[in-house]
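Some notes on the structure that comes next.
Yeah, one chain of the complex is gone here, protein chain that is, but the others are all in their spots.
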Amino acid sequence: MKISKSTKKKLFYEMARIRMIEKNIASKYSEWEMRCPVHLSIGQEAIAVGICQNLKKNDKIVTAHRSHAHYLAKGGSLKKMLAELYGKETGCAKGFGGSMHLIDLNAGVIAAVPIVGSTIPIGTGVAWANKIKKKREIVVAFFGDGATEEGVFFESLDFASLHRLPILYVCENNEYSVYSHISKRQSKKRSITKIAKSFGIKSEKMDGNNIENIYTKTNKIIKKIKNKPQPYLIELKTFRHLEHCGPNNDDHLNYRSKKYLKQWNRKCPIKNYEKFLNKNNLVSKKNIKDLDNIIKYEILNAFAFAKRSKFPKKSLLKRFVYA
Amino acid sequence: MKISKSTKKKLFYEMARIRMIEKNIASKYSEWEMRCPVHLSIGQEAIAVGICQNLKKNDKIVTAHRSHAHYLAKGGSLKKMLAELYGKETGCAKGFGGSMHLIDLNAGVIAAVPIVGSTIPIGTGVAWANKIKKKREIVVAFFGDGATEEGVFFESLDFASLHRLPILYVCENNEYSVYSHISKRQSKKRSITKIAKSFGIKSEKMDGNNIENIYTKTNKIIKKIKNKPQPYLIELKTFRHLEHCGPNNDDHLNYRSKKYLKQWNRKCPIKNYEKFLNKNNLVSKKNIKDLDNIIKYEILNAFAFAKRSKFPKKSLLKRFVYA
Amino acid sequence: MLRKKKKISLADSIKEALILSMKKNKNVLLIGLGVDDPKGIFGTTKGIDKLFKDKRVFDFPTAENAMTGISIGASLMGVKPVIVHQRVEFSLLSLEQIINQAAKWFFMNGGTKSVPLVIRLIIGRGWGQGPQHSQSLETIFAHIPGLKVISLSTPYNAKGLLISSIEDKNPVIIFEHRWLHEIQGIVPKKYYKVPLGKARIVKKGTDLTLVSSSYMVIECLRSAKILKNYSINTEVVDIQSLRPLDIKTIINSIKKTQKAIIVDNGGISYGISSEIIAKLYEYFSSKNKNFNKITRIGPPDNPIPSTRELAKYCYPNYLDIIQNVEKLLKKKFKNLDKYRNDVPSDQPNRNFMGPF
Partner (left out) sequence: MLRKKKKISLADSIKEALILSMKKNKNVLLIGLGVDDPKGIFGTTKGIDKLFKDKRVFDFPTAENAMTGISIGASLMGVKPVIVHQRVEFSLLSLEQIINQAAKWFFMNGGTKSVPLVIRLIIGRGWGQGPQHSQSLETIFAHIPGLKVISLSTPYNAKGLLISSIEDKNPVIIFEHRWLHEIQGIVPKKYYKVPLGKARIVKKGTDLTLVSSSYMVIECLRSAKILKNYSINTEVVDIQSLRPLDIKTIINSIKKTQKAIIVDNGGISYGISSEIIAKLYEYFSSKNKNFNKITRIGPPDNPIPSTRELAKYCYPNYLDIIQNVEKLLKKKFKNLDKYRNDVPSDQPNRNFMGPF
């Protein structure tokens, strides 16, 4: 598949935008006004963007605690997301959920919850409903390598395989669950893609930091799923830049070796893609600067919106217990 | 591996004994004195016997709702088992558990519970303790094809693989979970042995009705596990003769086709082995008759014991809540 | 659905509610292990799979946690899943999805979307079911804001409550006692609702209130019948809705009778009766009213063993209730023994031979 120049730009733009938003969240976090846990996506943007660029608005995604990139890549409202982090009534969940419960039904962001693995069956259920209702929409379920240890992950694969559900399972393998390296949690002889296959689900490994590769490969897979409902699983190795939860870098804790960090820092999906686009004369320094300014302006506006929004009213506490 | 003549006899004897015990339970069930659900093992005896004949007394087993064969094959007390079914204080669980909670610590029967899949992690934990304590004992966890659908089954495999635990997982695939055929529950593309492999666990399929085959193959596997702690999984196709729960045949319900029943009835592990032993002059009709009489006598005695035993005292109700 | 009889069993009334709901709303699906098997969940779903052209009845792998999450996901897309577990205990595997997700979905997403979902939990009892097949555990669910928790007791209310639950926009947990499935009662053929959130006066009376739910309502009614022979006119209140709890109806009854026994269907400590007594206390003490004459009974603080000889001590019956009435009224009823029956303690009645 050949990627058009405009798509390339779009891929870059989306990644850069998410990165800048996350960086702004990180820097503004110390104002102590976004008072909820945040799990930033910095370093993992290529996966969110590469996949979501292949989705239609009415396609759906579900995600977990580290959801900002997915939410934004799928078209979730930035203003509502920031307002949510500030706990405001204009937030996507009216401040009730915080960073760990992003939702934007208009954009097809169905669910994000911080209980590891718990949206995997929920996404599977959405796909099941789509299959029953003969909709040609698909669901993408994003989760981490840690989530593939939960029983409900396997149970969901089993069901999706049995009913040939139109769902793409996306495992973002950043090799860590909080501070625990995957080798402490999973046998070296284990493989997530092989597990999927043993359930009767086609699967593939991908480089989680190569945006074009992700884009083209998932483009094909998503087409296949839409043509003939069936589950797929992909595993993408990637790297989280900052601490597990919070706005800081925690490399001084040494739970990831210097070598490991160096290796991965070289693989930054955005820097590398910028270089690549530059080298191939697809974007100029000026282009980038312009994009930057557009994004900066949008972010500025969104933060201002979030900050000036009001907190939700007390009466909502009771109102939202039952529909 | 060559099986000695005496072992062959023993294999036959153990199967015939279990069969006769189960048949006696079935026939006496209508006296309404064994007042608890029973899941009879008739048809599946070869697996229990073929494997347990390779175990030492201090090796351990865990099992589930259909546990009579495992309990007996591992050397659990028949008297205590029957007394348990009668709800008596002389029962292996003093009548507190009934048929679904057989235990005989002297014989290495650690646990049986009717919540599908729930002894799989427990057996895994026993193996973990053995590994930590550097014991050369192994654990066998028996479960059905239905149990391989529970999340906790996968979670347990994962842990056993990660820590290389000395455990043999035995899936008795009788193709049914109550009335549901496996094709209604699991994708045709799914495979239990492949799943185990994808977790990094060696696995093998076996004929669940061929006693010698089971005996020799698991003999090797168990030796390997004892030599070098590691998990194994085997899947054995087999057939349950009677209804899922209760003493009767329920073939009239037609949830298993006539053809299927005919096919499987031809594969009775005991009848076939008797024929084989006969043909090869390993046991005579007279031998069998003698064995039969020994078993009959034992069973008669055990039922008499169970029936004349007393019910547990009321004071135990409170006594057993906390140790 | 062309039945002649006015009286049907509770199992049949559930089935009727399911069929009518499925006819009315094509999004209603039945989900659970064995929903389409020859026994059809003690008859409550038997044959329903054959009534609908589209596949609407889904047997499920033994994967209770995913089953619940998948149903939540489907319900977000407009499907109305009605899940059933043949024993309450199996649902423990899915409590994360029920408590963290379903119960809080509407709230934590700021009112954008709720999870309409019905989960039927069948309480086992008798025939040596033992510690893992006879728990009711109502409190675990009743403690959770965002869930509605219902307990069935008669064929009439079963049908109406189930229909209401399926129409409700929230996750509803329904407790269904195995010993009630064969109970007969008059049930209108039509589609009708019994509102959630309301207790129900099952029998009017003036002298004493018995408050209970589920199978214990039957025992209370038995007691009331006998008490009549001792000139005690008993009012029987079925709690019906454990969450939200309709304490008003209970209070009004006790205001009239001045005396009450709460008969708990589940374990008594931290049980349903605890909250009721606490609420009654709060009410009456705030009014400075006398409320000395309230007691409670229920299963003792131990698991339920398999052996019938001890299991029988774990369930209060109509005679135990009457003995508590004696204590409460400081009376002694003569010849109570003649009301003792000889039904084995582990069967609902002589004719009932399972499946349990």
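In this document, chain identifiers A, B and C correspond to the written order of the chains, with residue numbering beginning at 1 in each.
Just so we're on the same page, contacts are C-beta pairs under 8 Å (C-beta built on N, C-alpha and C of every residue); 3 or more make two chains touch, one makes a residue touch a chain.
Quick caveat: nothing in here was measured; it's all calculated off a predicted structure.
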{"item": "Omitted-chain contact residue, chosen from B:R35, B:H65 or B:K94", "value": "B:K94"}
{"item": "From C:T206, C:S285 or C:N349, residue that would touch the chain that is not displayed", "value": "C:S285"}
{"item": "Residue, one of B:S99, B:S118, B:S177 or B:S203, that touches the chain absent here", "value": "B:S118"}
{"item": "Selected residue (touches chain absent from view) among C:G34, C:G126, C:G205 or C:G271", "value": "C:G271"}
{"item": "Touch criterion as defined above, residue of C:G32, C:G130, C:G185 or C:P316 at the omitted chain", "value": "C:G130"}
{"item": "Contacts of chain A with the absent chain, listed as residue ranges", "value": "35-37, 87-88, 91, 93, 95-101, 113-117, 146-147, 149-151, 177-180, 184-186, 245-246, 253, 255, 311-312, 314, 316-318, 320-321"}
{"item": "Interface with the unshown chain - residue positions in chain C", "value": "65, 89, 92-93, 95-96, 99-100, 103-104, 107-108, 130-132, 135, 137, 139-140, 142-146, 243, 245, 267, 269-275, 277-278, 281-282, 285, 288, 291-296, 301-303, 305-306"}
{"item": "Those residues of chain B which, in the complete complex, touch the missing chain", "value": "62, 91-97, 101, 103, 105, 110-111, 113, 115, 118-130, 132-133, 151-152, 155-156, 158-159, 162, 312, 316, 319-323"}
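Please note the rule applied: only the chains that are shown with their structure count from here on.
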{"item": "Distance from chain C to chain A - Cα centre to Cα centre, in angstrom", "value": "43"}
{"item": "Numbers and ranges of chain A residues touching at least 2 other chains", "value": "151-152, 155, 158, 162"}
{"item": "Chain C residues counted as touching two or more neighbouring chains", "value": "61, 63, 65-66"}
